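Questions regarding the structure given below will be posed in turn.
Omission of a single protein chain aside, the complex is shown with its protein chains in their original locations.
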């Protein structure tokens, strides 16, 4: 049974559409692997173009994926017509991002009308072993503009 | 006058080499714009491939650049032969990453033998106006292995 | 010249009153040392009752003071009738909190209608030398209820 009840019956379609509009996710080769109300898994394969100086995936790339996982997880619980933006997050890097495939698992900790708090974990699969490599806690904001979308004015905290 | 005295007289070459070994930085189009002991500016041009659903640069990409700025700033103060890795950072996103060009300015707050704390700010230049769009505080760790480089064992906190 | 223009002409009185209503600040012996629009210094003397196992001030106490400095700094820029609450903060601890007197200096980085981002630094004065011992970045939320005060419902992100 799902922990959360989505307000938007079309949450799956809306979240997937929003994800697909993110050119950055295509550039990084990140895709949705699982999507439930308040819970998302993203997946990414190893690629040379995303590495740091030791040949592991760059911590910033891992963080971009974790941030996006949090965003989509939060977004599944927002009402129809809402936009979303990240207001803050913190990442702890626990182990080098070495592996062939990476999973980014985000869960909503506390949904809110304005602010939603999420947690996410990144795992690396290397030679058949999965290792926790990073954690994130982050906060997302719903943009509830009357025009049914995100406006400049809505971008907080401006 | 520089705030910090580098331990490694070749800090500039070593930091630049390390940066250039990061394939992820090339993929994201990020380059070093300024390099001083304990202080680094990175620069990035707008590119469609790095956007989120509203056409602004993805927060994760902004964060990857901020993280790298912190890493290079910390690295300029480390001794010869040291490796470096990020252990944690936190980002506050203040405004949408809208603009033609972005600057990521990192400063060492407290250098340490093992741990170095940095702060960084991201600015977007849009129509000739520069806006603060994000802040980061982060912690980097020096890897002081006898073999003169980063070893697996060295990756903390494993 | 002040960096920020307060919306509430009585910002000083309101901020001071709110601070004085915080029993926790009295218990910890923390007081306002300086108050400007968007900028606050709090001060605290060393007391045995606030120490950790090595006889330094407990990191949690340092953080409580930093959080409060951020809150008051943000509050000076909020409109009349607003309430305030902290939604998140991150602290980096740079050195042991050893000293006779401590200063907590907070500055607003980005004021917003809903969310305000602040940064703060803690300094320890020991034998006449002042040392930076901790940094904070945090986010505060304005509670703009019609009843002119904080209500339960207003507590985000619930």
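Which chain is which? They are A, B and C, in the order written, and residues in each are numbered from 1.
Just so we're on the same page, contacts are C-beta pairs under 8 Å (C-beta built on N, C-alpha and C of every residue); 3 or more make two chains touch, one makes a residue touch a chain.
Please read these numbers as outputs of a predicted model, since none were measured by experiment.
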One chain is left out of this view; which of B:90, B:105 or B:121 touches it in the full complex?
B:90
Missing-chain contact among C:90, C:105 or C:121 belongs to C:90
List the subunit A residues touching the unshown chain?
90, 92, 94-95, 109-110, 117, 119, 132, 135, 137, 139
Touching the missing chain, which residues of subunit C?
18, 21-27, 48-54, 57-61, 63-68, 83, 85-96, 150, 152, 155, 157-158
Write the list of subunit B residues that the hidden chain touches.
87-88, 90, 110-117, 139, 141, 156-158
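Assume only the chains that are shown with their structure count from here on.
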What's the chain with its C-alpha centre farthest out from subunit B?
C
At the place where copies subunit A and subunit B touch, is the share of residue numbers found on both sides over half (same) or under half (different)?
same
If you average the CA atoms of subunit A and of subunit C, how far apart do the two points sit, in angstrom?
31
Based only on mean CA positions, could you tell me how far subunit A sits from subunit B in angstrom?
22
What positions in subunit B touch 2 or more of the other chains?
90, 92, 94-95
